[in-house]
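A protein chain is absent from this complex, but the other protein chains hold their places.
On to subunit A.
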Amino acid sequence: MSEQQQTLSIPSLLLLAAFTALTIRYFFFTKPSATTHRSNPRTANPADVEQVATMFPQISRREIIWDLQQNGGSVAATTERILARGGLDAPPPSFQPPIPASVTPNTAGTSSGQMKPAQVDLITRYNLGSKISSPSSTPSEGIGGQGGSQTQTWSNNKNERQALLQKRREEMILNARRKLEEKERRRP
């Protein structure tokens, strides 16, 4: 378990390093002329940019950075604006902020958040194809009989517990499917 903790912290350390590097780069290597004409010369905090980008993956980082810089770096205000108007103003073409190269490590770090949910159905996902009774014949018997009754659910044996949990999952899905099929059939 401690090993896992170790591996978990490495990507976050990398991320932190990437952000720091970016911040430094941002402060020291942006042309001053690019910032001086703005009412608020504050540059957007990369962490804020990431926060907004995570919430709204459909909005480009360039637009987020622009909006944050316009409103003085308020994540709340930018979020509010996206929610109210469904998007942000397009920044002027001359506005070319250093789009975080950290986009890549970041997606790796929050991979679970970036992944799209699988579009497979539950029968495929839980490998229940063989346990589906054919829709036209005897839909209510078999699994349904045990499904409602309170059978043993907890065991002191690890493997047995795992098997019981698995069985409860399968029953829940198969029950739901059977009910839905019955409902469909009753429909004219």
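Here, a contact is a pair of C-beta atoms (placed from the backbone, for glycine too) under 8 Å apart; a residue touches a chain by one contact, two chains touch by 3 or more; residues count from 1.
By definition in this document, contacts and distances are computed from a predicted model.
K.L.:
Given that one chain of this complex has been left out, which of "Ubiquitin-conjugating enzyme E2 2", "UDP-N-acetylglucosamine transferase subunit ALG14", "Mitotic-spindle organizing protein 1" or "Adenylyltransferase and sulfurtransferase MOCS3" is its protein name according to UniProt?
P.N.:
Missing chain, UniProt protein name: "Ubiquitin-conjugating enzyme E2 2".
K.L.:
Using the document's definition of touch, tell me which of A:Leu13, A:Ala47 or A:Leu83 contacts the absent chain.
P.N.:
Of the listed residues, the one touching the omitted chain is A:Leu83.
K.L.:
Which subunit A residues touch the hidden chain?
P.N.:
Contacting residues on subunit A, toward the hidden partner: 1-2, 4-5, 8, 55-57, 75-76, 79-80, 82-83, 86, 112-119, 121-125, 132, 153-154, 158, 161-162, 164-165, 168-169, 172-173, 176-177, 179-181, 183-184.
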